[in-house]
Every structure is written in C-alpha cells, then in structure tokens.
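One structure coming up, written as structure tokens, with questions to follow.
Removed: one protein chain of the complex. Kept in place: all other protein chains.
Letters A, B and C mark the chains as written, and numbering starts fresh at 1 in each.
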Amino acid sequence: MIELVDAIIDLFIFKHLTGVMSMFDFSPTPEQQEMIEKATAFMDEYVYPNEKYMVPHRGLPEDILRPLQARVKEMGLWAGHMPKEIGGMGMGFVSLGLLSEIIGRSPIAPYIFGSMAPDAGNSEILWHAGTPEQKRKYLIPLVNGEIRSCFAMTEPEVSGSDPTTLQARAEKDGNDWVINAHKWFTTGAIGASFSIVMAATDPDAPPHKRFSMFIVDADNPGFEIVREIPIMGDHYTGGHGEVRYTNCRIPAENMLGNRGEGFKLAQLRLGPGRITHAMRWIGVAKRSFDLMVDYSLRRETRGKKLAEFQTIQNFIADSATEIEAARLMTLYAAWKMDQGDQARKEISMIKFFGAKVLQDVIDRAIQVHGALGITADTPLEGFYREARSARIYDGPDEVHRMVVAKQILKAFQAERQLV
Amino acid sequence: MIELVDAIIDLFIFKHLTGVMSMFDFSPTPEQQEMIEKATAFMDEYVYPNEKYMVPHRGLPEDILRPLQARVKEMGLWAGHMPKEIGGMGMGFVSLGLLSEIIGRSPIAPYIFGSMAPDAGNSEILWHAGTPEQKRKYLIPLVNGEIRSCFAMTEPEVSGSDPTTLQARAEKDGNDWVINAHKWFTTGAIGASFSIVMAATDPDAPPHKRFSMFIVDADNPGFEIVREIPIMGDHYTGGHGEVRYTNCRIPAENMLGNRGEGFKLAQLRLGPGRITHAMRWIGVAKRSFDLMVDYSLRRETRGKKLAEFQTIQNFIADSATEIEAARLMTLYAAWKMDQGDQARKEISMIKFFGAKVLQDVIDRAIQVHGALGITADTPLEGFYREARSARIYDGPDEVHRMVVAKQILKAFQAERQLV
Amino acid sequence: MIELVDAIIDLFIFKHLTGVMSMFDFSPTPEQQEMIEKATAFMDEYVYPNEKYMVPHRGLPEDILRPLQARVKEMGLWAGHMPKEIGGMGMGFVSLGLLSEIIGRSPIAPYIFGSMAPDAGNSEILWHAGTPEQKRKYLIPLVNGEIRSCFAMTEPEVSGSDPTTLQARAEKDGNDWVINAHKWFTTGAIGASFSIVMAATDPDAPPHKRFSMFIVDADNPGFEIVREIPIMGDHYTGGHGEVRYTNCRIPAENMLGNRGEGFKLAQLRLGPGRITHAMRWIGVAKRSFDLMVDYSLRRETRGKKLAEFQTIQNFIADSATEIEAARLMTLYAAWKMDQGDQARKEISMIKFFGAKVLQDVIDRAIQVHGALGITADTPLEGFYREARSARIYDGPDEVHRMVVAKQILKAFQAERQLV
Partner (left out) sequence: MIELVDAIIDLFIFKHLTGVMSMFDFSPTPEQQEMIEKATAFMDEYVYPNEKYMVPHRGLPEDILRPLQARVKEMGLWAGHMPKEIGGMGMGFVSLGLLSEIIGRSPIAPYIFGSMAPDAGNSEILWHAGTPEQKRKYLIPLVNGEIRSCFAMTEPEVSGSDPTTLQARAEKDGNDWVINAHKWFTTGAIGASFSIVMAATDPDAPPHKRFSMFIVDADNPGFEIVREIPIMGDHYTGGHGEVRYTNCRIPAENMLGNRGEGFKLAQLRLGPGRITHAMRWIGVAKRSFDLMVDYSLRRETRGKKLAEFQTIQNFIADSATEIEAARLMTLYAAWKMDQGDQARKEISMIKFFGAKVLQDVIDRAIQVHGALGITADTPLEGFYREARSARIYDGPDEVHRMVVAKQILKAFQAERQLV
C-alpha cells in the first residue's frame, strides 16, 4: 500500500474534473501570508533564544522584554486583538487566529507581542465599555504595554461555573462605591496597576442584572494580595493572586459600563477570550509536535531511530491529525465570528476539543523524550503543567459540552415546532 | 456559566474589529447552495421513504430504483464524480464532498444518484485510461446506470496492504491475454457485467511495473463466482464475491491503460476513492447523529427525557464536535485536491480519523436507542455493521497512520538538509 | 530493557523474603482444575468442530446437539448453575465463573452445556420460587434440556431502564388470571414451550409491589409471536420475539412466587445473570485474542509477520492486559457472592468494564485479520455483532455506572455520619 501510495501519479489527468470552483477556501490572503512570515522569522530569531530568561510566574526581565516589544511594534505586529486607532492591528478573528498560532508557540511571546491574558481581554472591555477618561487613564498605557492589569471574577467560596452565586458586593456611599470581595485566581495580580472587579450592585435583581464591573487601582488601601496561589503552571507574569478587597472606596466614575451590565461585559470578554486561548493552543501543540518529530529523528535506541518505531509513528500521525482538526475548527469558529455570528457552539466545541488535543500532543511529545521530557531542559515540561488548566479556565469541559448539547437540542426543538 | 452564555450580547460592538478580511472562507457558492437544497429535499421526499425496500446485498428492486434514478438525472444531480461530457456534473472535489455528505445519509442513495462504489471508481479509470472503444462499450452504459461492474484486486492468499505480492497472472498468447487469478472482496460481483482485473504481466519487473489492468466480461467462460462472501455489512448491491478467473482468454484490446500501469491506475482509483468514502461517512454520521438527538428528545426514562441526562448530552456534544472536525478535514483535503495537490497526507488523515468518528457516532446513537438500536427497526444497526469495514477497506488505519508519519518525517528531513 | 528483562535471574534469592504467607490466593482447587481440563478438552474435540453447523437464530440442529449434550451430562459438566438435586453441578459462583469462561468461547457451547440464556435464569427462578407442581411440570424438563423457555419483561413502549413503567396487566377473573401485554426482546421465543411474564397485578401499589410473575404456556391461544425481531447478533436459538399476550387466561397456580414479588424475582434473576454474562464474555474475549495472536504469527505483509509490527504487539499487550483485568474483577465479584455478599457494586463494575473489554478485544482481533475479519469465515464477525448488545442488555452501561457511583456515594455519606 505504501508502495502504491509512493507511486507517481500524473495528477494532470484529474484537472479537467475541476468544473464548478469551490468557495470553501483555505488559503490566506497575501497580507496574512506576509504577517505569518514576518512573525515566524521573528520568533526564530528573537523569541525562542530568549526563553531561557523566563522566570516562573514573573516572565521576562524588563531589560530583555522592552527592546523585543519595541521591535514588534516597529514590525506592525503589536496587539493583534486591538483596533488600529488604539495602537493595534485592527484585524478580524481569522487573521488573529493565524497570528496567535505562531505567538502561541512560546510562553514569552504573548508578552512580547502585546497580546497576553488578562490584559488583552481587559483592553477589549475598556475599548468597548470604557469612558473617554477610563480609556485615557487605563486603556492607553495598557495597550502600550506600560502597565499590567488583572481581572477579578472567581471566588474561592462559590463554583466558578455558576457566576450568579458570586458574593462580592459594591455598595453606593455618596458618590463613591465601596467594594468588599474575596477573589482568587486573579491572573497577573502581582505587579498589576489595576484590577477589573465584578461585584453585585443589586443583589436582589434577576441574576443577570445583579452585577457591575469596577476599576480598582492596586494602590487602593483596601486592595490586599493575601497570597500568590501556588499553581501548577507558571507561564503567567504576575502569577495568580488571592486578593481581598476590604472596604475599597472608589469614585463613581470607576464603574465600567452601566450598572447591572457586569454579566454582559464578562461574556463579551470571555467569548472571544476562549477562542484566543484555542488559537494559542494550536501554537503550543505545534511546537510540541515539532519537538517530538525532531527528537524522534535524532534519538536512537536498540540500533534504530525512535522515528522508525511504529508506536512513535502512530504518535506522530495521531498528533498531526488532531492538530489539523483543532486548527480547522478554530479557524472555522473565527470565520463565523468574522461574519457577525456569535459562534457560541463552535467556540465551546474548540474549547474542550482543543484543550484535549493540546494535552494529548504534549503528553505524547513528553513520552517520546522519555526522562528528558519531564525535565525543564525542554519546553514540554512547562507546557504540560500549564496545559492542565486549559480544561478548567474559561469554563470547564463539562460546561462546554453542556453548552454544545443545549444549543443543538434547542435547534432541533425549534425545527420541530416549525413542522 | 450557562446562564452567562445565555446572556444576550450586543455583537455589533465587535464589528469594528473586522478589518483585514479573512480569506479562509467556509461558505458555499450559490450553485453549491442550490445543489445542497435540491439534494436535501429529494432525500426527504424520495430516498428515506424507500429505504424499507432495500434488500440486503441486493439493493433496491429495479422497479423502485429506475424511476428514482430518472428523477435525479432530470434534476441534474446524476453522477457527481463524472465530467459533464459523459453525463456527470463536472464538479471539483469540494462540490463533490458537499453533495456526497447528503447522499451518504442513506445506503440506497448512491445507487439513486449514480455514484456508488465500485462503479464510480471504475468509471473514473475508464474515463482517464479507456480507449474510445472501451468507453463506448463499457463506460457509457456504466455511467448511465444501465449496467454494473466490479473491481478485482484483493486476493485471499496475500495481504491487501502489500499489493506487490498479488499472484494473479496474465500471459500473452497470440493476440490474446490469458488470465488466471483468485480474487475476493470483489464488491458488487453478483450481477456485474464486467470486472476490471489487476494481474501481473511482467512478474520479474520492478514491483510497480509488474501489473496491468484488464476488462473481463462476466460472461467469459473462465469467470466463476465461487461464492458470495458472507460479510458483516450488507449495503452493497451485488454483495462481495470470491471469484476465480480460470484461463480467462480476452482480446488484447481489453487491456486498460498501458502494460505495467496497473499500479498507477489503481492508485488513481484509490486516492480520490478514499476521499469519496470519507465524504459519504460524514453523511452516515450526520444521519446517525440526527436519529440520536431526535430519539433523545422523544424517549423518556425515570420521568425525564433522555436529552436531559448529562451523559446523553455528552454523547451529543462529542459527536457534533467530532463530526465537525471530520467534515472540515475532509473538505480541506478536497480543497487541496481542487488546487492540484495530491493531498496524500490529508487523505490518509481523514481515512482513519473519519472512520473512527463514523464508528463512534453510530455507536453512541445505538446506545441512546437502547435495545431498539440493535434492531433493524432503525438504520443504525445496518450502519454499524457496514461501518466496521471502513477502518479496513482502501487501506487499514495502521497503513494510513504510517503514510501520514512517513510524509511528515520526510518533510522534516528535507527541511533539515536545506539548513 | 528487553535485553535486561531477558537476563536470567536466580529467583531463589527472593525466596527468603516470603515470610507471612499471603491469603490472597489465585489458584483453583484440584476439583476446579479437573473441571477446567475436562471442559477444555471437550471444547477442542467436540464443540469448535461443530460450530460450522450453527444456524443463525436457530442454533445447532437437534441431531447434532442432542448427542453432544448427552456426553456433557456423562462428564458431569451439565447445568453448572443448578444444584445437584435437580441435575446440575451444585457449584459456587467462582467455580461457575471458571467453567463459564471456557464455555463462553463458543456460541454453541452454552446449549451443549445446558447453561444458555434465558433458560438458565428461568431455571433459577423456578428452583427458588416454583411450587412443587411448577417444578415438576416446567423446571425438570427445562433443566434436562428437553424444552426451551423464554422470559418476557421488556416492552417497546417504555424504557427498559425504568421497569416501574411496564404496562403489562394481569387481572384476576374468578380463579384465573387474564394477562394482556405487549413484550419484545423475548429471547428464544420461537420454539419456547413457555414464557415467564412480568405483569402488573396491583397497578396502584408502590412501584416495587406492583408486579407479579406468571408462567404462560406457548400454546395459550392468546400468546402470539408478532414477529421475530431482526437483530444484529444471531447467537441465540429461538431469536428474539415481539410477543403479544391477548387475554391470556391462565390458572391461579401459574403465578410464580407470591403476588407483588415480581420485582424481587426479576432482581434475583438479573443479579447473578449479569455475572454469568461477564464470565462468558471472558471466554469470547479469550477466543478472539487467541485468533488474533495466531493469525498475527501466520500472516505476512511487506516481508514481515504481522506479529512483528509494533502496532500489532500493542494490540496484543493491551488486549491481554484488559482481559486479565476483567477476569480478575469477575472472579472477585463471584468470590464476594460466594461469601454471601450481593456484590452489587462489583457486578455493575464488571458489567460495563467487561462489556467494553469484550468489544475492544474483538475489534482489535478483526482489525488484525483485515478484510477476513469482517467475513463469517472466522467467528470474529459473529462475536462482534453479538457483543454490541452486551452494553445494553441487563442494564445499559449508563445505568451501571450510576449504580456504582451511588453505592460509593452512599457509603461515603454513611461514614461521615458516623464521624
């Protein structure tokens, strides 16, 4: 069969079959192609060689990070998720996906390209919902990479899968709001300049009208980082904080969006955020894949290269196939979003499908590396630890499966009623 | 989270983000859209209601089949895989894929739409390699659906994964060829008018030059159907024959293509054949999925609809996701082929990935139906039996994984040598 | 590593370590050992060679079956599940398991050894709950293999997972009962002499007191086999019937057990029945495994035996390991039952775990056989079709997982309340 497959085929004889041209088009535009090439070359030359300077939970030292950021800005690849007016690239989701799968290959790259969580998501909310003053004070330095921020939603006392139970409270006192909250998994908390906090402003309103968002400066006397949570993955600069907000008094103009719009803004932030993660995961998976294939061609055991063992070949074939599937699904969801569709079902699909592909590919790459794979001598060990949370953050697999099923069941029922 | 997800989002606020338009385009052309709608309506009205008349291994009775075929021809949806000159639709692979995933929903549909194996593949070889006389005599009635054919490659004595070991022989005797062969898994043998037979013409030549193809009429005195092989799936009209060719004397003009081109033609036939199968599988999987969702909304147990159980919701979410992945991968491979690329890696990927999705989705659909699922009262039972062979025919999973791995390893090594 | 592992080790040096003797003892008694050897030899000599005479849904012809049954009775291996007083072997569950995994290797063996479903289960109920007259009239000829029987519980209109919704009714009329019911999946219905029917006698009683069991002769004028259900697997003699009971009038003495005890008796029948299935599955899996290994040592492709390919070796290793796991779990459950424990959790565990192992091992064995594997030329094709129902009958996987989880959760909660 292999031999058959290796036979040379005169493909020209198929040509005439091509009549009605297909619309399904999987090719990038010239602009996208150029962006891909520039970003790839930059990764090779400037990003991978600097990975060794990454400090767990703290990222790159400033003196290494800053010049790299400057170069990215020069190249016009800074802040792909932001509109041009504010210093970003002003692209659609497909283009963002194509860039993200390159940036995703290195844990330091999102910081170098100005697209790291949670700042990217915070910028998006500020852009959409911020007042001119909020934009001036918080958004512009954030997009420029001058400051970092954090986002405070999850609380230790209640399930993250049911945000209607959040216990944080904001009470009006004169022209101020006074916030009391106990949050955790506040990514990037250490060193952040401000936090966007979700708190109940109308606890007795219907669940989706209960909450509002606020900007709290980190130097607010009531803002206290109780501890940095010891966590499996260490790729995020600023770690993950457990934070108490004790009688944090903030002026009314620090409300973000309107009163009762907290959920709407959170969803605005989370929806695209999920696809951004999925795009980045493709990059992590591809890098892991490349490391696996490369090592399998270098390492020998029992007189054969690892690549000659059928089990290893199965690892390679399965990984390549799964990455291809996840990638196409991600780009498909991005395309739907570019068409103005929420793509809620598609985003949930790639959230759990992509996270599994991510984990499986890294796992196989580690296995091929043997003992070396579980050391920090390759990026795989860090990828593996970081990847475990992908099935939890922004909604656990179980919730996303439920979302997909419910969307489908609803559509089936709607169709029935028509008939 | 569900609640969050259910919150209404003003999507217009995303709109401005869409700057550089994406090329990745997942929408059908207007012509494709029209084809899809016509085919879908025809399936609903004429195909599904006639499934009950299908006889295992024999298909639809002629008096039901013929009028349906006539309607399809009228609609212009006949023989999607063939050029217009010969009575087909003259489409590219993407268009063929979009049609095939509709036709694939019913085991009788390929016969009604003139695109059933092995006739479709045989038509393709005859079109590309046949002489004018062969086209007149064999191809035209075959494409018209007046006769059926079969294809004889696999032999019981040797592994189908290594075709260089095939033992069939054709010896020149004057102006004739005399063929001796023992073949099996000759799909559609019972009732076929002719067989395309692969036999060694130069057994001492290098493996890929050893074999040639011949057209043998079924009324040749040396053509003997030893038995109809009892086989798990029963969707193919004419069953699967074990056939002996004993001193089958045929005239020289019945050689198909040139001497020694057997492999090349087989590959030409198998390559696109594999993607056609994968396209059809999407249809089978989608039909099974629809049956599963529909039943889960109708059947109750312990006071709840099946659709309310989380395990069933997981089945639905996983199945929808896997079908989406397989579908995008199949269309991607088709698109590559439309660009003139052999897409060998992509075809092998969907061959084993798609076959697994197919089997898993049918399996879950059966499980949801409970005991009903293993009866012939729904199409699932037949789908399940038929699907088992998908991981074997046109190359077993194991070979396709090897093909994918070897393509990747070769590409990695080529890149290294450049550096 | 292999080389290391192949090094010869002086194991005597471990000996002294063995101080406290282990109680965990995995060896059979001499009686069990003798039984195993006799049964194995009989299978080789008399069972496998007669498989070719099996007729789908009808089993062995009488003239072949009867002499084989006589031999088994002579050997003292007849009706392993029955007490000695009634012509059985009077063994515990572990012994029954050891015998069943041998009998299970062939679909005709249960009929030859007098231990086929549903007769075995029916015998058990009759033995425990039957009146002396019922035992004389129904049990004795049944255990002797002179007649066959069937068991009627499942109904097409309601979910088999929720038996409290069964709609069959039995109404007292003078000294008679009049039964009206619509049943299906009545295994062995065609040719059965009588049916044990579950019907509501007190529809308004609490669910578990509603039903009673009745013996209905097949020649009752109201007993009508509507159709033989076309079903995927074909190993059961008498097929699977859809049966209507229309005003079936039967005398009061044909009630089996007491009024309202239907559930209790059904559970009595199903509990051990499930483990009997699991025991038999080990036999099917082992036979499939042996066929796989044997073929892998005989068949060559690309100049190598299949057994030399690492993927095939993985199939072998995984299959052997999973069979070992399922076997130990089954024997463990049997042992618990021999101690007087209901082993409800353990039985549910092997029900779903064993059914998966069964399906996976057959699946791999088919894959190794390639196209041959999906033909009836080996037993694998029939095993595969039959095995699909294992995840459905006697409770679907989903229910058994629920049972296991609820048992565990209940135990955890009980322990907490103690503390």
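In this section, contacts are C-beta pairs under 8 Å (C-beta built on N, C-alpha and C of every residue); 3 or more make two chains touch, one makes a residue touch a chain.
In this text, all values refer to a predicted model and were calculated from it rather than measured experimentally.
Among A:36, A:147, A:231 or A:297, only A:231 touches the chain that is left out of the view.
If you put the hidden chain back, the residue from C:143, C:231 or C:266 that touches it is C:266.
Of the residues in chain A, those that touch the hidden partner chain are 154, 156, 159-162, 184-185, 229-233, 299-302, 309, 311, 366-367, 370-377, 381, 384-385, 388-389, 391-393, 396-398, 401.
Residues of chain C that touch the chain left out of the display are 1-5, 7-11, 13-29, 31-32, 81, 83-84, 89-95, 128, 160-164, 207-208, 263-264, 266-268, 270-272, 293-294, 296-297, 307, 310, 312-314, 316-318, 320-321, 324-326, 328-329, 331-332, 334-338, 340, 342, 344-346, 348-349, 352-353, 395, 398-406, 408-409, 412-413, 416. Of the residues in chain B, those that touch the hidden partner chain are 2, 302, 309-311, 314.
Here, only the chains that are shown with their structure count from here on.
Here the spacing of chain A and chain B, counted between their Cα centres, is 38 Å.
Residue numbers of chain C whose C-beta contacts span two or more other chains: 302, 309, 311.
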